[in-house]
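The block underneath contains the structure these notes are about, expressed in structure tokens.
What you see is the complex with one protein chain gone and the rest in place.
On to chain A.
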Amino acid sequence: MRLNPTVAALLAATMLTGAGSAQAETLRLLTWGSYAPEELVQKFEKEYPDIDVEVTFSNNEEMIAKLRATGGAGFDLAQPSHDRIYAAQLEYDIYKPMDLSKIDTSVMEPSLLEGVKANTTIEGEVYSVPHQWGTSGLMANKEMAPDFKGWGDLCDPKYKGKTSMRLKRTILLGTAFAMGEDPFAAYADLDKYQEILDKVADKLIECKGNIKAYWKGGDDLSAMMLSGEIVASETWDSTAYKLFGQNENIVFVPPETGALAWIDTFTLPRKGKADDAAYKWINFVLRPENVTIMSSSTGSMASVKGAKDLLPPEKKVAVSAAFTDADISNLKFFANIPPGVEDMEGKTLEKIKAATGG
């Protein structure tokens, strides 16, 4: 049988693509909602045609739960926050050490890099490098709550039924700071920490009548804030920046005791199969032009030098409206969570939720 040339060419092409896709590597990312914008993924796949990117969106707790279920398999690159690596690794052995020589660490902001390294070094091996960082603090509608400035103001009767918070560990820590305690210092002495938690629980139970509802995710928080149903809330800074874009009266307010800062990292799951692709992705998103694309999607700052200048213009305005240099130097970075603390905090949160304070 003789093939006509077009058919032959087509056949050859199919065979080639078949061979090509057989060699293609898949990079399975386990990351936060906005940390893999479609634009970047496509750009990356264009640059490395032999790598397919698969993205799974998640959060800190679910990332650890997913990796724990498989002993660290199923994903090639995860992005938990810097305080969620040490204890999770000790307890469940789900990550593997990084080879820093494969990452262009020279572009990273040295203080953040050193901070993350110090937090995630186990037996001399470094497990993570920083990616995006941001803070948890407060946001307020300047028209309706002009002098909102500290965690304690959420419980101010002036704003009765008009404030919100997320019933998670952030609000416990923030309230502790507002009461003049240093919860991170107390991590070393868990009895002391329990005492602080008890005081915080009493305060937050008393405060329950003042709260409209506990928010559960960025969407319901945004809806309550934009509709004016609440005038102030505990929040992530990125959510506040997004709302600032829609209503310039809504600003992020770093609490007077210091906003709580987190750094989301790059971390390799223990049974990841595409380490090289993972390192390629890390170096790719660290490039200045990609940092801007990433930040416009996440709303947070990258851990690279001069990150503020790399922010998209509208976010730059929001950040400048929120932070002074003094606020930046007052940041409180989340300390490593020692084993046992999650349980103590969990019990405290249950106590607050179950109390019928109003």
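Throughout what follows, contacts are C-beta pairs under 8 Å (C-beta built on N, C-alpha and C of every residue); 3 or more make two chains touch, one makes a residue touch a chain; residues count from 1.
In the analysis below, contacts and distances are computed from a predicted model.
Student: Have a look at "Pyruvate dehydrogenase E1 component subunit alpha", "Fe-S cluster assembly protein SufB", "MetA-pathway of phenol degradation" or "ABC transporter permease" and point out the UniProt protein name belonging to the hidden chain.
Tutor: Options "Pyruvate dehydrogenase E1 component subunit alpha", "Fe-S cluster assembly protein SufB", "MetA-pathway of phenol degradation" or "ABC transporter permease" considered; the missing chain's recorded name is "ABC transporter permease".
Student: Of A:91, A:114, A:195 or A:276, which residue touches the hidden chain?
Tutor: Here the residue in touch with the unshown chain is A:91.
Student: So which of A:48, A:187, A:214 or A:284 would be touching the chain we can't see?
Tutor: Among A:48, A:187, A:214 or A:284, only A:214 touches the chain that is not shown.
Student: Could you list which residues of chain A touch the chain missing from the display?
Tutor: Interface residues of chain A facing the absent chain: 61-62, 64-65, 68, 88, 90-93, 168, 208, 211-214, 216, 220, 223, 227-229, 339, 342-343, 346, 349-351, 353-357.
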